[in-house]
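What follows is a single structure, written as structure tokens, with notes after it.
What you see is the complex with one protein chain gone and the rest in place.
Chain nomenclature is as follows: A and B, assigned in order of appearance, with residue numbering initiated at 1 for each chain independently.
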Amino acid sequence: MAELIIISTLNGVLYGMLLFLMASGLTLIFSMMGVLNFAHASFYMLGAFLGFQISQWAGFIPAIILAPLIAGGLGALVERYGLRTVHKHGHVAELLFTFGLAFIIEEVIQMIWGKLAMDYRVPSFLDFSAFTIYATNYPAYKAFMLVFSIAIFIGLIFLLTRTRAGLIIQASLTHPNMVGMLGHNVPRVFMLVFGLGTSLAAIAGAIAGAAFVTQSNMAALLGPILFVVVVVGGLGSLWGAFVASLLIGLLQTFAIASDWSLSKFFGSYLSPTRGTILFDIWTVTIAQIGPILPYLLLVLVLIFRPTGLFGTRDT
Amino acid sequence: MSSAVKSYGVWILAAILLLILPYIFPAGASITTMCLIGIMVIFALSYNMLLGQTGMLSFGHAVYYGLAAFVTSHMINWAAKSGVPLPLPLIPVFGAAAGLFFGIVFGSVSTKRGGTAFAMISLGLAELVYSSSLILRSFFGGEEGISADRTKLIRLFGYNFGPQIQVYYLIAFWTLLCVILMYAITRTPLGRMCNAVRENPERVEFVGYNPQFVRFIAFSLAGLFAGVAGSLAAINIELAQASFVGAAQSGAVLLAAYIGGVAFFVGPVLGAILVTLLSIKLSDFSEIWVLYFGIFFITIILFAPYGLSGLLMMHAQFWRGPFGSKITRLGKLFGAYVVALIPALVMIFGAILLIEMIHHVAQKGAEGANMHFLRRNYLTVNTHTVLPWVGGVIAMIGGFFAFRFTWPTVANAWHNALVDAQRSGK
Partner (left out) sequence: MNSAIELKNLEKSFGKTAIIRGVSLDVKAGERHAVIGPNGAGKSTLFNLISGRFLPSSGSVLLHGENITGLRPFEINRRGLSRSFQVTNIFPRLSVWENVRCAVLWSKGYKYSFWRNIDKLEDVRARTQEILELIGMTNRAEIPAGVLTYAEQRALEIGITIAGGANIILLDEPTAGMSRGEAENAVALIRKVSEGRTLIIIEHDMGVVFNLADRISVLVYGQIIATDEPAKIKANQKVQEAYLGTAGHD
């Protein structure tokens, strides 16, 4: 039991940190520009595929450096030549644009790499067991991912609170007009933030792709969860995104490890007829409902706190 | 009398058109396509009650379509099994009720907030329902879905709705009815307040209306009509599947409505027709047609935010003065369009050639160097030679610059047409 709890906690925090790598970029972009980048998970996917391709040619280390840079560069271009054009038509048009972009990125990836999973593997120098908890070996690569994502998290905090660029970004979060008045080139800040945000997603993709599955449906699978994270945390709240990321990371990881169901507890009192909805609900295990837990959380949060856990903005 | 003709004439015309369409296009495939179009027209218009009328961007409208489809399948099976005398043409009523019911349930959660938050919530709810479909197998039928034999119900006037043509008339009837109802709703107090909420929800609060409640009713009604569409879809293919509530279906209706243009009532109708036709025809030409579709969508967002109906309506201002002058005016303008179109087509040809060749090399390497361009046997290119690549690049870039060169001509023609139209007065 203790073993399960420790391993699940580690995995949950890891998953949560990866979610936060993406959610932080998404939140930064949303806070500054008012655009929820629907294609954010697509940049995560792009990061994974670029990471895979570059690691084939040049190895793993160049891959996790170059993939985010390329994806971030593409992100900046998208902002400069796409989003900026539709901006005048309002937020709905912007959201639709990123929706279309997500669509196109998925199709382009399928066009080049096909629909099957890539053979993107953990590099051999990280392919060993880092430590053993009771009987479970914890892979070094997972430990590396955890350390890496926490390092980037700290780097992001440093960037936002200790550098001039970070201060401008922070100021833009709360007072976008004022920052423009003070003579900063707001469009360029937007472009850079969009590039930064998408490259954060691509980093997550480049390192997670090797551990999990690199496939053309990974954005569609992850995207909705990502949006749940930012809505549950409160749109535009970085702190909220952090808490919600960890919450959902832990929630899903623990759910997967659990085979509890209603019938396991109450089966001796009541057993619904096979083939009815009640029977389905009765026998489903928590592991099976793991995928819907984030969405249930979303509904609950919306009922009790419509602006999200840490949200203040009503958009 | 004349005002009655004006307000009802268009519907009578539409009814006549729907009646005679199967005689104009009698092929089996055409009938099937028209059935799909009818369903999509209802679905896209119901979507536009949200996006175009009330300003709510939903990424989960298929939920109401799909759930109603499942209810319909269960309903048909139940009626057939229990022998309840329920004729097939009435079944969509239950689809509507199901759509309305789920619209009310999910709407009460999601319409508290507008804008981006609403969009994300609609997405979350859609994922919730889709993921649940894998768990609640008795309702969703797992991988296979729930099939229903529509001919097992009591006959109405001797029709068993086995032949597709009978289903066509069933769908045509419901399509016309729903389109009329949805149009009528735009011209009610609620319909107008929906527009007001779209424009400025805050101000609505200061003229006595609760914008959240306006959104909620609009959402519930949109669910109702989506329910009719889903119900017809289930009747049409005698099956309801989990993909009916899925993201792709929600995306398809968004695309249809937006490409047609959400600012005008007819927009989604045009969009539904075009999107259905394209999704049937394009797959004959290319495996990666969805990509072209996406590029088309982005192009509309970037350059024609009011969609195809918006483009058409832009030309309404030239329809002035005596008939002859209208024709010459528009004729000159379209002449300029043709001049611009030629290099644009060269550019598009180059781009498609390059995309297809990349796809061929990346995915079809095993099939050898030769590629049948757009699956036509008479257009074969060797992807291992330099010529087609260079040709594609030249066509694309050269086409683009030539295309750009024609823009002043088009702008000039537009300006002239405008001046000419103003001169001929109202």
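Assorted remarks:
Just so we're on the same page, a residue touches a chain if its C-beta (ideal position, glycine included) is under 8 Å from a C-beta of that chain, and two chains touch if they have at least 3 such contacts.
Since the structure is predicted, the reported quantities are computational estimates derived from the model, not experimental observations.
By the touch rule given at the top, the unshown chain touches B in the complete complex.
Contact with the chain that does not appear here is found for just one residue of B:Ile42, B:Val63, B:Ile217 or B:Leu333, B:Ile217. Check B:Ile37, B:Ala172 or B:Ile185 against the missing chain and you find that the one touching it is B:Ile185. In the full complex, chain B touches the omitted chain through residues 184-185, 187-193, 195-196, 199-200, 202-210, 213-214, 217, 221.
We take it that only the chains that are shown with their structure count from here on.
Contacts from chain A toward chain B in the complex involve residues 30, 34, 36, 82, 85-86, 89, 91-93, 95-97, 99-101, 103-104, 107-108, 110-114, 220, 224, 227-228, 230-231, 235, 275-277, 279-281, 284, 288-289, 291-292, 294-296, 298-299, 302-303, 306-307, 314-315. Within the complex formed with chain A, the chain B residues making contact are 51, 55, 57, 59, 109-110, 112-117, 119-121, 123-128, 131-132, 134-139, 247, 251, 254, 258, 288, 290-291, 294-295, 297-298, 301-302, 305, 355, 358-359, 362-363.
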